[in-house]
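Only one structure is covered here, and it is reproduced in the block below.
Every protein chain of the complex appears in place save one, which is left out.
Every chain is named by a letter (A and B) in the order it is written, and numbering of its residues begins at 1.
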Amino acid sequence: MSQDVQRTDASPVAAKPPGALRTFLASDIVYSWKRQPVVILATLVTLTMFAGALFAPWIAPQNPFDPIELELIDAFSPPLTTSDFTGNFYLLGSDSQGRDVFSAILYGSRISLLVGFAAVLFALALGTALGLMAGFRGGWRDALIMRIADVQLTFPSILMALLIFGVIRGFLPRSMHAEVAIIVLIVAIGLSDWVQYARAVRGATMVEKGKEYVQAARVIGLPDHRILFQHILPNVMRPVLVIGTIGLALAIIAEATLSFLGVGMPATQPSLGTLIRVGQDYMFSGEWWILLFPGVALLLLALSVNLLGDWLRDVLNPKLR
Amino acid sequence: MGHKPDGEREPVLSVRRLRVEFPTRHATLVALDDVSFDIAPGEVLGVVGESGAGKSMTGNAVIQLLEPPGHIAGGEIRLMGRRIDDLAEEDFVPLRGRHIGMIFQDPLTSLNPLFSIGDQLVETLRAHLPMSEKQARGRALELLTEVGIPAPETRLDSYPHQFSGGMRQRVVIALALAAEPELIIADEPTTALDVSVQAQILALLKRVCAERGAAVMLVTHDMGVIAETADRVAVMYAGRLIEIGPVKEVIGHPRHPYTEGLMASIPGLAERRERLYQIEGAMPRLAAIPPGCAFNPRCPHAAERCRTERPELLPAGGSRAACWLHDPDNPLPRRASAGDSQEVAR
């Protein structure tokens, strides 16, 4: 019945198409966004944290990665204090090295976000490529790829990341570990996470492949690569982007977990996870701020990105509306 | 429209000036506007129209299954004299199944795939009628026999997926009839079926309803189905009722220009025309229903009056049509046009 309504709505409107910005502002996405305070809040938090991470060198009072800038004498300054020795103001306190916690969070979320984005992109590219191949070609390629995916799914992804992390490090000389830590993390998290992209893309590809516009392209005689990249790929990207947004939150947490376990970023280049690992030593000795603020930052980041992802999924999936 | 029900009996279903609105964030769409009709006991009323005409919505409004945000915004619906459009959901639930039976297009969605059809029949029977498990099972068997399921005693414990499409629709009919409802609403009951099965199901539906004296509201897009099954037809266009009358009248002598065009555009088996008559354009979107008569931009006879003044249902031959051609005081002249020359030669 509501189908009837939609169908009649589909006939062309007489008015001239408005500009792209106008169209966007009038779209269902913006409408839905405006009506959900939680989503607005999540957007603001996400944007603030992204901006903080991006502009860290200009915002942060201190470069926490540079040992020269650390004032050991200011160690364990509580939040909102000005040091009697150096005159530095510590908004969120400082840690045992005299590292400003606020600066460390800004720089740390920079690393967390970098690893998160890169890992998601890596997983997305790998998963999409394999999923397209499995769904489009079918046959033994499909069977092989999906069986590998099944096997990988039986391991928790953090265990998978640990394993991959360990294997890669095993092949590298010890001296390089700190330098390549970021890349190893990205590869490890990305490799542990491609399966869900591959599954989503494979399913969507099989659906699109059967649709008549693809058959029409085949009747014309278009070569496979053209059908695959011009027709199918753009039409399967929507679910992938949604998974990617939710995946970003998961990747940030995965990075934090690895770093917390001590297999991620070294203490000299702390990510949020590393900060939490370092901070937990002081949890019961009175210096609560060293743990609390990085923890809250991680929570806010992961939660708001995840909320955005969930909202995006609901808005873009007409079946749920 | 005349408020006298057909025959002397009180109508089973009486719909008066029904209006259904869909508020959207741009505007409030009027999905049904001023729809009135009656169905007498034992009568089959066919509700016909193209997609977007509002035929399914009429059925859904009667059984209060409008998809939100759609809602009844005016008029009234009476079932055996009792007003039902203002009932709260919890008061309406007992009516479904007991007094109003429903048959939908896809039998699979009406049957629970996890329960055997025997269980589903027994459950429906016992929910509405005071029966023991054993009595209900016996009754279920009778129902299945009645709707033509071969060897029903062996099929009672089968699951919906073990039936063919036609057999499933028979089971759905048995379910709809189980509590002997006074009104059956059948929404495109044969659209998903092959032609050879269609005929069987329509004959069955007609027979079992006639035997019980149940009134039937048959919603379909298929004029052939209407011609075979219905006693009276209501033709809908853009959320409005534009013609209603006995089936022979409406099909043989359509009075509204839209019905005329519709009938002439159906290819027939009897004769062969080189070209089919075509109504230009398409049904308007709900957001852009023209003022006056909704059909006026496509109508070959349209005059100034049609663009400003909306016609009520007016007596026209044996039926009633919402068209100024049939204004008793000041009939609009017919224009000789393609529509006339191609004439409805059936």
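The rule is short, and it goes like this: a residue touches a chain if its C-beta (ideal position, glycine included) is under 8 Å from a C-beta of that chain, and two chains touch if they have at least 3 such contacts.
By definition in this document, contacts and distances are computed from a predicted model.
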| item | value |
| --- | --- |
| Listed names "Putative protease", "Peptide/nickel transport system ATP-binding protein", "AarF/ABC1/UbiB kinase family protein" or "Amino acid synthesis family protein", with the criterion being the UniProt name of the chain not displayed | "Peptide/nickel transport system ATP-binding protein" |
| Contacts of the hidden chain among displayed chains | A, B |
| Residue touching the undisplayed chain, where the options are A:G166, A:P234 or A:G262 | A:P234 |
| Options B:G74, B:G165, B:P300 or B:G317, residue touching the unrepresented chain | B:G165 |
| Sole contact to the chain not displayed, among B:S132, B:T154 or B:S196 | B:S196 |
| Hidden partner chain, touching residue among B:L141, B:A227 or B:L332 | B:A227 |
| Residue ranges of chain B at the interface with the undisplayed chain | 50-51, 164-167, 194-200, 202-203, 221-225, 227-228, 247-248, 251, 261-263, 265-270, 272-283, 346 |
| Hidden partner chain, residues of chain A it touches | 7-8, 10-13, 17, 211-213, 215-223, 226, 231, 234-235 |
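Basically, only the chains that are shown with their structure count from here on.
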| item | value |
| --- | --- |
| Between chain A and chain B, centroid-to-centroid distance (C-alpha), Å | 52 |
